[in-house]
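Removed from the display is one protein chain of the complex; every other protein chain stays in position.
Here is subunit A:
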């Protein structure tokens, strides 16, 4: 690790002020992504702004027909939240499969969303559920927020503060893990929402998380595993590596979509 200054502000306003004053400062939430990068010296921030002391960023609330999840809510807390389990059980189940116990006890939804790792779980859920990402400045629809691999619409110094998730009629998720990293290699989240059927894919897209419109159409016509079983995904739009070629991933997306529909019931 290179040396850096450490700040622990108590409010979003203070955090934003520190970040605005120094474009090379970085926020840290759970540190599960940022700390390894610092240790490997892949990152050289001048200062690290620890968000964990900001009370307003913690916790899960139900507000009418949506869930509001604070950016600092840990994966383990999402997994065990009575509110999440009641409203979107598959989201709680998904949180329970992220990394391992240590990771779930540190990693946060805000950190995961801001990082937008193409293999991360949450981005597919938020895209499929039509979530809105709230920052210290504005509200962004998930579509507009996730802009590509490890990239988001966040500006330098802008903080994710909460995630608003409309409660779907039904939702399901299935993923094939990368054998080594155990991140998703092809994961599909399906949801019946107020704005129709939505299907989002993680782990496989050459440009990060994406919506699978052909599957959405198939499921709108006929909500059943068989409806997606015949939908082929174009490998040309997908990623390949030593664990899974684009062709294999394309196949897995279809299989996982089927299983996600079964999961949704």
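Keep in mind that, in the parts below, a residue touches a chain if its C-beta (ideal position, glycine included) is under 8 Å from a C-beta of that chain, and two chains touch if they have at least 3 such contacts; residues count from 1.
By definition in this document, contacts and distances are computed from a predicted model.
UniProt lists the omitted chain of the complex under the protein name "Xanthine dehydrogenase family protein molybdopterin-binding subunit" (options: "Transcriptional regulator", "4Fe-4S dicluster domain-containing protein", "Xanthine dehydrogenase family protein molybdopterin-binding subunit" or "DNA polymerase related DNA glycosylase").
One of A:105, A:193, A:207 or A:245 touches the chain omitted from the figure, and that residue is A:245. Checked against the hidden chain, the listed residues A:55, A:156 or A:180 yield one contact partner: A:180.
Interface with the hidden chain, as seen from subunit A, comprises residues 1, 3, 40-41, 176, 179-181, 241-245, 248, 251-252, 255.
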